[in-house]
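Only one protein chain is missing from this complex, and each of the others stays in its spot.
So that you can tell them apart, the chains are marked A, B and C in the order they are listed, and the count of residues begins at 1 in each.
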Amino acid sequence: MEESRSARIVLGANQYGKAEVRVVRVRRDGPRHELRDLDVSIALAGDLAEVHLSGDNGSVLPTDSQKNTVYAFARRYGIDQIEDFGLLLARHFVDSQPAIDRARVRLTEHGWQRLGPHSFQRDGAEGRTATVTVTAQRTTVESGLTGLVLLNSTDSEFNGFVRDPYTTLPETDDRILATAVEANWRHQDGEPADRTATRDWAGSYAGVRAALVGAFVDTYSRSLQQTLYAMGHRVLAERPEIVEIHLSLPNQHHLPVDLAPFGLTNPGEVFVATDRPYGLIEGTVTRAAEETAGPVAGWS
Amino acid sequence: MEESRSARIVLGANQYGKAEVRVVRVRRDGPRHELRDLDVSIALAGDLAEVHLSGDNGSVLPTDSQKNTVYAFARRYGIDQIEDFGLLLARHFVDSQPAIDRARVRLTEHGWQRLGPHSFQRDGAEGRTATVTVTAQRTTVESGLTGLVLLNSTDSEFNGFVRDPYTTLPETDDRILATAVEANWRHQDGEPADRTATRDWAGSYAGVRAALVGAFVDTYSRSLQQTLYAMGHRVLAERPEIVEIHLSLPNQHHLPVDLAPFGLTNPGEVFVATDRPYGLIEGTVTRAAEETAGPVAGWS
Amino acid sequence: MEESRSARIVLGANQYGKAEVRVVRVRRDGPRHELRDLDVSIALAGDLAEVHLSGDNGSVLPTDSQKNTVYAFARRYGIDQIEDFGLLLARHFVDSQPAIDRARVRLTEHGWQRLGPHSFQRDGAEGRTATVTVTAQRTTVESGLTGLVLLNSTDSEFNGFVRDPYTTLPETDDRILATAVEANWRHQDGEPADRTATRDWAGSYAGVRAALVGAFVDTYSRSLQQTLYAMGHRVLAERPEIVEIHLSLPNQHHLPVDLAPFGLTNPGEVFVATDRPYGLIEGTVTRAAEETAGPVAGWS
Partner (left out) sequence: MEESRSARIVLGANQYGKAEVRVVRVRRDGPRHELRDLDVSIALAGDLAEVHLSGDNGSVLPTDSQKNTVYAFARRYGIDQIEDFGLLLARHFVDSQPAIDRARVRLTEHGWQRLGPHSFQRDGAEGRTATVTVTAQRTTVESGLTGLVLLNSTDSEFNGFVRDPYTTLPETDDRILATAVEANWRHQDGEPADRTATRDWAGSYAGVRAALVGAFVDTYSRSLQQTLYAMGHRVLAERPEIVEIHLSLPNQHHLPVDLAPFGLTNPGEVFVATDRPYGLIEGTVTRAAEETAGPVAGWS
């Protein structure tokens, strides 16, 4: 009976790859250098049953080789836009490995400001991201950003919410609204046949980022959900190449300190910024008529 | 034309809740105290379009109230097994909030060793986790663990893999195999009508953990994928109450140091443990005959 | 004999206080808000033997009160320059607490860029710091910065070093030089009697920071030590108000990747940025004629 029960045990979904390959690429065509600084993570899926069941590695490209590929491609093709570099890598693995039918490459670019012809200062926590997924049938490109911390010191209220027996929160018509934006947006499918055409990824990124920031700044907020939707809506309204966006917005609570014990008022001036717990607001804004590709990567 | 394009923009999947509520519960019935130390994260979904579209909070239970509920329930019902505490919370939100049709509660328990009747020492990085998802139709309970770091100093090889033009890795028949186990396993569905019955969650957890550790220790490993499958298989073979398990195993590479420049051999004795990049092996082991519930939480 | 040995056990140096008080201060005199975002840590020392020896708290101002003082002072006096805010706090504790004869306040300011009249975007990892130490005899103000990551993609070599039997490093005449600057510099003592005079802390900070960055960019580097000294020297040469500076410079190694196995050269273009281990270069630059105050805080 143990036998029969065990017999029904099977391998389900699986993938493997190299995570957090850090590559820095200097372009030194002349005295003015260019710098690209990336983390690259690769995940491959396909016909990988044998290695799980028997340990036979005959279909397994080592993750060490995947890492080497990142470095060799950085030299051979350079790195300009992370979406293009991800496409190169993902297509390479699907095309060259018979066992692999899906490759997903996630890239994070760390920004550097120029200080001189060959001198740079690293930007802060904000990162530009891309997730490229290639199968025989379809190529999906998502772009994104992480670690963009925004704050409005007024024009935010929170009223009219449900009051259940565990509700003690007072209503407020003036609070700080702050969040660390994590956003992923999916581009319209391109022509899979036309592999050499690149798009204006940099222009698209700049446009989406400006739409996100602009909507955050401009929206008089009655809830963080409303701000989230306004941000996503503006992106889709202004950027026809984007078909879907997912936003994950932690509510970085700033609580006004009660200064009455010290004989002081506190008219929205002194706050304690708390680490946790925090509200977490997640949502997707999409185009109704588009066929959607399923959840954006990172959404669970 | 801008109008018509905007008109097609709609709200997609969304959820909100309070994340990382830290609650410590002391049971002090007598001189010998008991301690529970949890992080609780709540995510609610349902008919939440209005708050996104207009900022009307009429269906929004504040995340602050969700936090209060955690503390009040800790007092009213105590905390014994995290699966039961999660079920209590998730059902409460679905039952009491008309707009909410799905509640997911994720809990991590930090262990403490007893030093005396009311004295404790915190365990390390390992955490016991649970993810409870309640809808009107179905209740799903996953248990899990995180931060369990295991190492075999021999009985691991890596041979016979694909060699493409970017492969430089030598084959090896004796290496260190080390990983930080992150595992989530789903329990058989119970009877949704029978809400008061609890199961032996503690016994189940201990059994699954022992199966995972035992399979890691016992398996002569030809690849980390093989070890992963052996771990998952043993859990399903030994624990009939588990229908599916997902494992995420980073390969914590230990590279033998080349000591030849110093006139020394290195017969598998001195290693540098690297942080990144790292191989990441992820896989699911499941029962073929079972209807599966879709991907386990945390799998992307 | 146990008695006599125990009798010789005494309390040595000690201090206590509240660490990492996070305060956000909004100045809203008009439609254009100003924002200050600080972490404040307080350490008090003095006649505190009794609380250690018997648990008598008669001389102990609770750390909770210290925290409250930060918030109350933020409201009462506002926060402009962190050096001034630290002086206010440190003097308050020494002046008002009979048992306390030394107060040290460390402050880190997180920067925000303006996006609109009441909208802001947080800067990155770089923080502006101050450490104020007040005793009855002396007031010391150190300013500093942390998390400033700088990189030169050329004009750095490393040659002519000691070669011992464990040296395998090749000499190089062109490498990447990168570091995360942590710097603390001490200001000339002021007149302790003149407590209301403030200095141009903002101007001094901007000048020191520009000197540090300028010297890093301009120096053709034969070693990170040389760059460190050039940075410290320029600060003292350009800023007469600074009497001493301590620099802690981790060498963020960027290793050129060997691409020969793939038939590729690598003329200083593709690098792996490693996390650890890292070289750590620490040094002080000071004025010979000045009486020094002893090591700068943070130097061990």
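Some notes on this structure:
The rule is short, and it goes like this: contacts are C-beta pairs under 8 Å (C-beta built on N, C-alpha and C of every residue); 3 or more make two chains touch, one makes a residue touch a chain.
These numbers were taken from a predicted model, which means no experiment stands behind them.
Across B:Arg27, B:Arg138 or B:Arg163, the residue that sits in touch with the chain not pictured is B:Arg27.
The set of subunit C residues touching the chain not shown comprises 2, 5-6, 8-22, 41, 43, 48, 51-69, 72, 96-97, 158-164, 166-169, 221-223, 225-226, 228-229, 233, 236-237, 240, 244, 246, 250-251, 276-289, 292, 295, 297-300. Residues of subunit A that touch the chain left out of view are 165-166, 168, 261-262, 275-276. Residues 22-28, 33, 35, 37, 68, 71-72, 74-76, 112, 115-116, 118-126, 148-155, 176, 213, 216-217, 254, 257, 259, 261-262, 264-274 are the ones on subunit B that touch the missing chain.
The rule is short, and it goes like this: only the chains that are shown with their structure count from here on.
For this pair, subunit B with subunit C, the centres built from the Cα atoms lie 39 Å apart. A straight line joining the Cα centres of subunit A and subunit B is 22 Å long.
If you average the CA atoms of subunit A and of subunit C, the two centres end up 33 Å from each other.
Under the contact definition stated at the top, the residues of subunit A that touch 2 or more other chains are 22, 68, 72.
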